[in-house]
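Right, I'll just put the structure down here and ask away after.
With one protein chain held back, the other chains of the complex are shown just where they sit.
Chain lettering (A, B and C) follows the sequence in which the chains are written, and residue indices restart at 1 in each chain.
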Amino acid sequence: MNLRDSAERLVRASAFERFLISAAALLLSIAVGFVLILAAGRMTTCGTAATSFLGVGFCYDPITVYDRLFLGAFGNVFADPLNGQFATTLSETTVLMFTGVAVAVAFRAGIFNIGTQGQLVVGALATAVSVLAASTLVSGLLGTVLLVPFGLLVGALFGAAYGAIPGLLKAYADANEVITTIMLNFVATSVALYLVQDHFADPESAATQTVPLPDYAVFPSTVFRPRDDFSLLAFLFAAAVLVGIYVFLERTSFGYDLRTSGIQPEAAEYGGVDAPRTVVTSMALSGALGGLGGAVYVLMILGNFQTGIPSYGFDGITVSILAGNNPLGVGFAALLFGVLKSGSIVVDVGTDVPPQLVGVLRGLIILFVAMPEFFRMIGRRVWTFEDDPSSRPVADGGSGGETDE
Amino acid sequence: MSSDSFGDLSWRRVVGGAAVLGLAVLAVAGVVAPESDAGRLLDILTAQTTLAATLRLSVPIAFAALGGIFAEKSGVINIGLEGLLIIAAFTGVYLTDVTGSVWMGVLGGVVASTVLAALFAVVCIEFRADQVIAGLAVWLIALGLAPFASQVVYGGPNTTSVETVGTLTIPLLSRIPFFGALFDATPFVYLMFVAVALSWYTINRTTFGRWVRASGENPKALDTAGVDVQRVRYAAVLLSGVLAGVGGAALSLSLGQFTGNGATMVNGKGFIAIVAYLFGNYNPVGALLSTMLFAGLDALQLTLQARDVFAVPKPLVRTIPYVTVIVVLALFGRTRTPEAAGDHYESGDD
Amino acid sequence: MDRRRFLKATGVAGIAGLAGCSGGPTSEGDGTTAEGTETSSDGESTGTGTGEESTAGSGQTINVGMVYATGGLGDGSFNDQAQQGIQQAAKEFNVQYDEAQPDSVSQFQNFQQQFASSTSPEYDLVSCIGYLQADALSQTASDYPDQRFMIVDSAVEADNVSSYVFKEQQGSFLAGVMAGKLTTMEFSAGGGSTKPDEKVVGFVGGEEGDLIGKFEAGYTAGVKYVDDSIEVQSTYVGSFNEPTAGSEAAIAMYNSGADIIFHASGNTGTGVFQAAQEKGNYAIGVDRAQSVTKPSYADVILGSMVKRVDTAVYTSVEAIANDSFDGGAVTTLGLEQDGVDLVYGDTLESEIPSGVKDAVSAAREEVVGGSVSVPTDPSNV
């Protein structure tokens, strides 16, 4: 067996190929970003060049930018594994794990849920309000033990309910979920604003927000410092949810139904899957995960609900795409985007390159991930793979009882 | 499909009828009691200024929707319209700033949007990318790139103010009650009507339009008829870039500024455009009408707030357009998407 | 004016452990306005507890970290006004500043910490612009007791935070008085005119909230103070960054009889000016003297309710320079302190009848004197 054979077999293994493509997409977008930074560095003016290539001076130094972006997100992790920037990275990752897997579940069921943002907002608000109300009943350690799971449950329930709406509309009224979820995002934001302002406002604050939750009612900041708004517990919970969803999809009957209706609805129907009900339940599950993301955002990062929730829901779409909608892959993709989000702050502070660059990188990564054929082509150029007849569907006619139908 | 039984349809008709009836009741009540909420609402609904606002708000959405129609009719779902609007909105202002000419700005916006659409086309057609994901990528790239460029050039996500395009008023005609708004508007509004008419004509009466339709319905039929499907699709996607480019430039140049914070000044208009053309069943005229329905509701909610009609909290009034879209979609949700939309096609595929 | 931001020393490693890894020439950019100031790679701290750790820098450079409100620079009002303050300070003192533009609430804390924990340079002051930063800051301030902060628009109770709050309602009250007076008379100047037969004025807000509520409340009270029968229309666009919607909201009001609109909506206000120009009516700016900062609309901007965020920023930097940082204090800036005020439009000032100006002055006296108490909640007007 020669090297080419083994390389070829590795590339054919789909999970591995998926990983290779994602990695290649990341590298390629970094390369494009590199050029972009240099170009931007020529468009702006500065006293002295930050870097120069081939005798041309540039105002921005891409190497510094990437250094800040990727390493900055980890802080000085070896000297101080609990440093604040690393905590921020992980806390962003935690929320993205929820929104990413929320989108992934819907995707796997063949539904394009763009409404995770709205579901997250609804879950977050419901969590903040209900935990606040319940926090008068218990306190102390018992309060934490009871209130945090309660808050998560409420967030999940409300998210599920809000996710079920477009599910119902799709299943029983044939309404395109892309449209309804986009609309429902706007509605969620506006209604949350109204509710907070008119009914749940914190009278002490000028911000449109609810009264802060007592310390015992939020995620305890296990191991990490309280000020960093990160809880290892929440992170572990998120990881457990990812594994749970993976097991659910791969090992359970309903997971089988969901996946089947996602890739081949006709076959699912044939196999006894109730298509409309699967649509509704999948959307409810996706919404519940989005709602959980909102609950974690409230219970770990913010400590209350405030209007102007960051776009975790939309980021979830990109996370899920990068992960190939695989719940376990979502973990890694969430970490990458967590690094990008946290790193962009370091870039903003530590360099003069506009942090929106990270947004461009994100778009490029998704663009490249969307075109696996491009990388396969390059791969074929590099290895000049021979086509392996056994692994290819027969094109037309020929052996094996196939017909030209 | 088993979920769509006959019962659903008749239920839809009943609710749809009820909505029409409700409007009729409102009209009667409005006429009988002009000082009531109903009366004031009717007053606002029939005001020339409401139509004028509707038209202005329609421009970017309608252009993007026209672009979306061409792309999707040809079989390429272009969910990146939002991104095309964003990039055109920024470039429009930037080039106006640099050249001092608004029309150069419009041209610049169109070019930028078309270049981005070309990238999208190559990725989808050449490299068989998933169209929806690639479209999202186009949106994300523009969402990052425009504010990035603004930061580099203007030091902030918002650009400076530049010259704007004024209104063109047609004497006399502009005095017609209500419809006068059609003759007292910016050049973009007129351009919008021209574009809608031309698009309709192109799709339904020209050879190119036929090829576009065939390419989205049955690309193989077109291929076997000897027309290069990929070229038709390239042309259609580029055209969607041109049209969305006009829309984006019109958006920022009616105002003279590009604002790039958060969702940028485009703020979902590209997605609304998708809603509009789906609603309008891929018909340019239908798309314009549904755009105007949405824009009209948007204009209405602003006026309702100011005039304090119905004592509903303001954030809730703002949801009117969105809720309406959901309700209408639920009632008349069925749209017939082109058979091959979203599918990659390569000649010789069997 | 050169709006571009400039490179600082690339040797600066904001993050521990990464120093010296950049490959570019050891060039050092310089601050926009701190002419000739060579930036050293080490910040100088004055009188903080960490002083002994910092090496003796070259001169008394004051390092300031600016954390702007979401909305970012170029908003033509709030953030730009804050930036004007730091630029002013940089002109007069040896100041080096860095700017950060968060785009969501959850980022504030991180940005504050970034500046607070930075050792090279060590920031002498972290300026937090906007009330949304208050919660984050109360946390950050207690985590970094040696770091000095200032916050605009909210009071944070901590010894190392100097808070600046404004009585926006007072300035808005004057704007209301001017609008109320003008809408009832025949007035024509610059690019617009009033409709004397219609007693309607308007208010356009950005996103609903207590802060913008203060503008609306003061403005409405001012209008009603002139004539209780004047109708005040009010619309919230729902965003500080939707000029198109701002324009439509304003046009709707002008069409229904309003002739003067006061906006408190950041960038959305650009649309209001645009509408005023188009409809031949007037607008009142906010936060900055917008007839100056947006000169293309000067012919319809009657005046602006300025909020001296720049003063707040400048004063706090000045305090650092003079070693008189007033930690724990809450500075309230109202009409009396010139923290808010109504400034007339550049172009239109001379045209505004003296009767109106007198009424505004009189109202100003009454507010300062306390005989008029301006409400802060629009539902209490």
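Structural remarks
Methods note: a residue touches a chain if its C-beta (ideal position, glycine included) is under 8 Å from a C-beta of that chain, and two chains touch if they have at least 3 such contacts.
Just so we're on the same page, contacts and distances are computed from a predicted model.
This figure omits one chain of the complex; the name its UniProt record holds, of "Lysine biosynthesis protein LysW", "Putative sugar ABC transporter ATP-binding protein", "Succinate dehydrogenase, cytochrome b556 subunit" or "Trm112 family protein", is "Putative sugar ABC transporter ATP-binding protein". All shown chains touched by the missing chain in the whole complex, by label: A, B. For the chain left out of this panel, the touching residue among A:T136, A:T222 or A:T252 is A:T252. Taking the complete complex into account, B:A214 is the one of B:L66, B:A214, B:L278 or B:L331 that touches the chain left out. Interface note for the absent chain: among A:A15, A:A39, A:I263 or A:I378, the touching residue is A:I263. Residues 1-2, 4-6, 201, 205-207, 210-211, 213-214, 217-218, 220-228, 339, 347-348 of chain B touch the missing chain (whole complex, contact as defined above). One chain of the complex is left out; on chain A, the residues touching it are 251-257, 260, 263-264, 266-274, 387-405.
Everything that follows uses one rule, which is that only the chains that are shown with their structure count from here on.
Rounded to whole angstrom, the centroid-to-centroid distance between chain B and chain C, based on C-alpha atoms, equals 35 Å. A straight line joining the Cα centres of chain A and chain B is 28 Å long.
For chain A, the set of residues that touch two or more other chains comprises 44, 190, 193, 197.
In chain C, the residues that reach two or more other chains under the touch definition are 4-5, 70, 101, 103, 208, 238.
Considering their complex, residues 44-52, 59-61, 63-64, 67-68, 71-72, 75-76, 78-80, 83-85, 88, 190, 193, 197, 201, 205-209, 212, 225, 227, 229, 297, 301-304, 306-311, 342, 345-346, 348-352, 355 of chain A touch chain C. Chain contact summary for the complex, chain C toward chain B: residues 3-5, 70-76, 79, 101, 103, 202, 208, 233-239, 241-245, 247-249, 251-253, 255-256, 267, 270-271, 274, 278, 294, 296.
Listing the residues of chain C that touch chain A in their complex gives 2, 4-8, 10, 12-18, 21-25, 27-30, 65, 70, 98, 100-107, 109-111, 113-115, 117-118, 131-132, 134-135, 139-140, 143, 153-154, 207-211, 238.
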